[in-house]
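With one protein chain withheld, the remaining protein chains of the complex are depicted in position.
For reference, chains read A and B in written order, and residue numbers begin at 1 within each chain.
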Amino acid sequence: MHAIESNLARLGIILPAAPAPVAGYVPFVRAESLVFISGQLPTHNGKLQFKGRVAASGPIEPARDAARLAATNAIAVLREACQGDWSRLVRIVKLGVFVACEADFDRQPAVANGASDLIVEIFGEAGRHARCAVGTNALPLGSTVEVEMIAQITTR
Amino acid sequence: MHAIESNLARLGIILPAAPAPVAGYVPFVRAESLVFISGQLPTHNGKLQFKGRVAASGPIEPARDAARLAATNAIAVLREACQGDWSRLVRIVKLGVFVACEADFDRQPAVANGASDLIVEIFGEAGRHARCAVGTNALPLGSTVEVEMIAQITTR
Partner (left out) sequence: MHAIESNLARLGIILPAAPAPVAGYVPFVRAESLVFISGQLPTHNGKLQFKGRVAASGPIEPARDAARLAATNAIAVLREACQGDWSRLVRIVKLGVFVACEADFDRQPAVANGASDLIVEIFGEAGRHARCAVGTNALPLGSTVEVEMIAQITTR
């Protein structure tokens, strides 16, 4: 078993099938060695698991869990981009993390760590990525987070 | 006539001249085979056509039309990046769609489809792209949408 599959198993993560393409928009596009993965929401079995905006007065854990789940979905798409062969992965390049929040909330990086930490747990050194984490007033379906990803894979 | 020009003609779309560079910021930059296109607003003849934020209680069609118009401007820049030769286009890689909205609005994907659907109508399979659609409280000039694009072209 490839080390990445072992890490997924150890963490108890079962990657979902990558979401089906909707209209013109597809889960990922590869250009040269770069894979651009569409913005992922914290869905499980097609249902959104985390809704609503984070506030300074509230707990941060649900939003962090939401970022972790959205990252899981991005990883599922990445596995498809690798055609299931993790040895093709060179590295995770960049994460964009959007956090739906009240205007007084300033801990977007702590929320985004839910995604970043998972990725490093799974991919190790190859998981260390550049990141941009920002707030926003509203996300699709009322989601708490949205995560987009760029990765590098070998071409053949 | 190239198939892409036929599609534009059939849709009745006359691409504007790409906007002139303003200060240090230019309409596009190519790096290797990737073209990064600056964020485009729904302008026509240099005038913004769609202002204001979308609300859950309001109609979605104007915002969708705004996304379509902003995408038209991105396509005009892309044509310039191809030096007018559409045979150089490999594919559309990624769209970033920002939708100015009230905090209760959750249909950013439906708005972004105004851009995505147009692109697939024009470019067909080569138009199928990764996408990230998010909300925001405010955009330049009070615009309803802003669309950024990455495309892949042949280099020579």
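Note that in this section a residue touches a chain if its C-beta (ideal position, glycine included) is under 8 Å from a C-beta of that chain, and two chains touch if they have at least 3 such contacts.
Here the structure is a predicted model, which means the values were calculated and not measured.
*Asks:* Which of A:7, A:43, A:72 or A:116 sits in contact with the chain that's absent?
*Replies:* That would be A:116, which touches the missing chain.
*Asks:* Among A:7, A:38, A:72 or A:108, exactly one should touch the missing chain; which is it?
*Replies:* Selected residue, touching the omitted chain: A:108.
*Asks:* Give the residue, chosen from B:73, B:108, B:136 or B:152, that touches the chain omitted from the document.
*Replies:* Final answer for the missing-chain contact: B:136.
*Asks:* List every residue of chain B that touches the chain not included in the displayed model.
*Replies:* 21-29, 31-32, 34, 36-39, 53, 96, 98, 100, 136-143, 146, 148
*Asks:* For chain A, which residues touch the unseen chain?
*Replies:* 32-34, 90-95, 101-109, 112-113, 116-117, 119-120, 127-137, 150, 152
Convention: only the chains that are shown with their structure count from here on.
*Asks:* Compute the distance, rounded to whole Å, between the mean C-alpha positions of chain A and chain B.
*Replies:* Roughly 24 Å, centre to centre.
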